[in-house]
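All protein chains but one are shown at their positions in the complex.
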Amino acid sequence: MLSLAGYHIRAMLRNNGILIWVVAFPIILATLFMVMFDGMMSNQQAGTIAVGVLADGNYQAPAAEPLRAILGALAEEGPGEEAFLALTSYADADEANDALIAREVEVLVTVDADGAPQMSVPPNSLNSTHEAMVQAVLDRYLQSEAAVSELARNDPAALASPEAVAALTADLMGDEAQTAEVSVLRVDPSEMARFYYALLGFSTAMGANVASVLTERLKANLSPVGARCQVSSMQPARQLGAVLIASWVIVFCCLMAAFCYIRFVANVSFAGREALAPVACAACALVSCALGMALWALPWLSANVKDAVLTVGVLVLALPAGLYGEPALGLSDWLTQHMPWLQAINPSVQAANAFYALTYYDSLVPFFQTLSTILAIAAVLFAVAALCMRRQRYASL
Amino acid sequence: MQVFKIALRLVRRNWMLFAIYVLALSVMGVFMATGVGGGLAGSASADASYEQALPKAAVIDRDGSAVSRALTEYVRANSTFVEVEDGTFALQDAAARDVASYVLVIPAGYGQGLLEAARSGGDAPELECIVSYMGASGSLMDEKVRSWAQELYALAAASTAPVEELVSWVEGVQDARVPVSVAATEQEGVPSAYLIYCQFATYPLFGGVAAIVATGLASLRDPDVRRRVGASCVGEGSFARQVGAAIAVCGLVVWAANAAFGLALYHGSLEGVPPASVALMLGALLALGLVGTAFGFLLSQLGVSHQVAHAVANIASMVLTFLAGTWVSIDQMGAGMEALARFTPGYWCVDALGAVYEAPAVTGELVARVASDALLVALFAAVIALVAVVAGRARRQRALA
Partner (left out) sequence: MTDVVSVSNLVKRYGDLVALDHFSLRVAPGEILGLLGPNGSGKTTAINCMLQLLTYSQGSIELFGQPMTPARYDLKRKIGVVPQQVAVFDELTARENIDCFCSLYVSDRAERRVLVDAALDFVGLRDFQRFRPRKLSGGLLRRLNIACGIAHRPELIFFDEPTVAVDPQSRNAILSGIQRLRDEGATVVYTSHYMEEVEQICSRIVIMDHGRVLAQGTADELKRMISTGEKIEIEVADLPAAVLAALRALPHVISAVYEAGVLRVSCEASQRNLMDVLDALGRADVAVGRVWSEPPTLNDVFLEITGRELRDETPEAGR
């Protein structure tokens, strides 16, 4: 059996398709990520927001002076950093509206007769974050004014003197109340790291190619070599064992290679738990083999169709793991919250989660729970493969 | 035209492959769109009202005071509230899996400490927060929380009223919001879900065509078949042209199938959208389909094996869609990467799609912009096709030498 497994390994390492899909593809993709994410700006940096202002009589009136002051202050560049807003003034309402629709500005601020700001946004905007930021600034301005009015109404004595009003106004715009961002994770999470974890999930599914190719060589109805193997005196279970050993070794090595590349070349952190990565890779390799075996053992589909199903299936499985960018990450999070069972049975998702759990949680319980899920998926797929491969005689070849 | 017919027959025999690559990848586009832009019905904004997306937020109240309860209610009213347990694991889980974009932890004694600080003129105790690395919604929520706390601080500093009254004043102040309106346009815009679907169509239009060609026409590249054809009265040039024509038909059918699928799924949310807008988007995608077709023709002319062609098609699709900005917004990837992206056809296709999405109406300028983007993409297709012809000719001459 070990000799046979050795030959399977040798054959796979000389197989162009396997070399490309299972060995090279993950490394190429990781390199792609490295190149593309280099110089990537943080999601939390907004950049300067282009704001249009209708500089009509209302805007110029004394009632709007505090608003003008705030907007002006935000449009000033600070030391070493760019301005928060870039203001463009329009004298005419139509001109301002046209500029907004034409996307010359992202937001248009107007002032009503009472000096209160109003905001307009263009339809079908792709910059909802910038709009929300400007809205927050204007809300705070209005709420500050409302706070003064509220206090004057409920406790007029507190605002008896101009100094008290000034002090209140200054406090409302102050920053004594602060929040401190804490990190509860072992390392600071990064969106880019999720792509790499998703890549490992993708590689897990892609590794199913190895087991599928080797399984094809076991069955008489799938290949001439399969016929030769099936009439031999080695029991099918032992032949299957040889396939499993060979495919597991190859996929494990490929996953470890991908992991090492991601860790040491792409410098993605695993928070000092690299020693446990081989355990994760071993489990992922097992489910990968099970997936390939189960698919190729199915009796109904032709080889070409199985090939395509595996290729596209891998892409589809990798989607909820978050491989295709922010929309996929969004989908992944949505599925995790609303259809967690779907994520639970997806080997790509679980593989990505394993590395995730390894990195971010203090406790290793989530990591081993994820590995258990992976092993359970593998067990089910192996059972399917075993059931389908029991047949040794066929109606036709 | 016999080779052309044979090639089409071969592709038709692999109809299952076709279905998998075109339909499955199109369905993936639908899932992506659902995750981002909402469901199939879409959110056609007939009344043009503005709705800000609410972030997912959670509060851990370790204080239990009137201040902390009020602050918790404020967060609840301004977010999609999620419950998170007060424990290390639960917090790690929430942060790692982005269960909440913002988790506010109100420390014990915060309410009392805030009032004391306000009345003594010192800094208030700090609130703790966990802000998601995904997007800016967490940061925005944090800004709102600080504003609320600062308002309470200011009122507490100015007045000696009891804390319950102060809190009710702050709650009353929250009603002061800037009214936001959406600028009216003459025509209804394309829903964001359909935009995402079209952006993801770059994958089947490029990679799908190339993979179908690679697999479906693999037997035409078989050396024995080529020898048989070579011995016939079909010249090499004619053979290449006819195969190219068949590949072009494949590309057209993939584009049409993907377009029809999208129109069928999103026809509800596209009601009211000017047909010209949709036509412009489909036109841009057709141009990209030509690129996929040309790429498939190049693979065919290079005589690459079925497995290599499969792999190359998928890798190239991933690179193309990434550089087009469908994975991560291009403007987040740095100037160098954006400069590189401009040399890829996907970038210009997605640029055209975005232009149609943002345009308030179908104007001459919009048509001109989309047309120029589409022509640029078509130019890529022409160049690739030319390279394919030259490469094929060189291979044939090498074989004869």
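Every chain is named by a letter (A and B) in the order it is written, and numbering of its residues begins at 1.
Everything that follows uses one rule, which is that a contact is a pair of C-beta atoms (placed from the backbone, for glycine too) under 8 Å apart; a residue touches a chain by one contact, two chains touch by 3 or more.
Model, not experiment: these values are computed from the prediction.
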What shown chains come into contact with the chain that's not displayed? A
Using the definition of touch stated at the top, determine which of A:A69, A:A93, A:A170 or A:V225 touches the missing chain. A:V225
What chain A residues would touch the chain not displayed? 3-4, 7, 10-12, 14-15, 217, 220, 223-225, 227-235, 239, 392-397
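By our rule, only the chains that are shown with their structure count from here on.
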Of all residues in chain B, those that touch chain A in their complex: 14, 16-17, 20-21, 24-25, 28, 31-36, 45, 48, 50, 52-53, 88-89, 91-93, 95-99, 104-105, 114, 117-118, 122-124, 126-131, 133-137, 139-140, 142-147, 149-155, 157-161, 165, 169-170, 172-183, 185, 189-190, 192, 196, 200, 211, 215, 305, 307-308, 310-311, 314-315, 318-319, 321-323, 326-329, 331-337, 354, 357-358, 360
Contact footprint of chain B on chain A as seen in their complex: 16-17, 20-21, 25, 28-29, 32, 35-41, 43-44, 46, 97, 100-103, 108, 116-126, 128-129, 131-133, 135-136, 138-147, 150-151, 154-155, 158-159, 164, 167-168, 171-172, 174-185, 188-191, 302, 304-305, 307-309, 311-312, 315-316, 319, 324-334, 336-337, 356-357, 360-363, 365-366
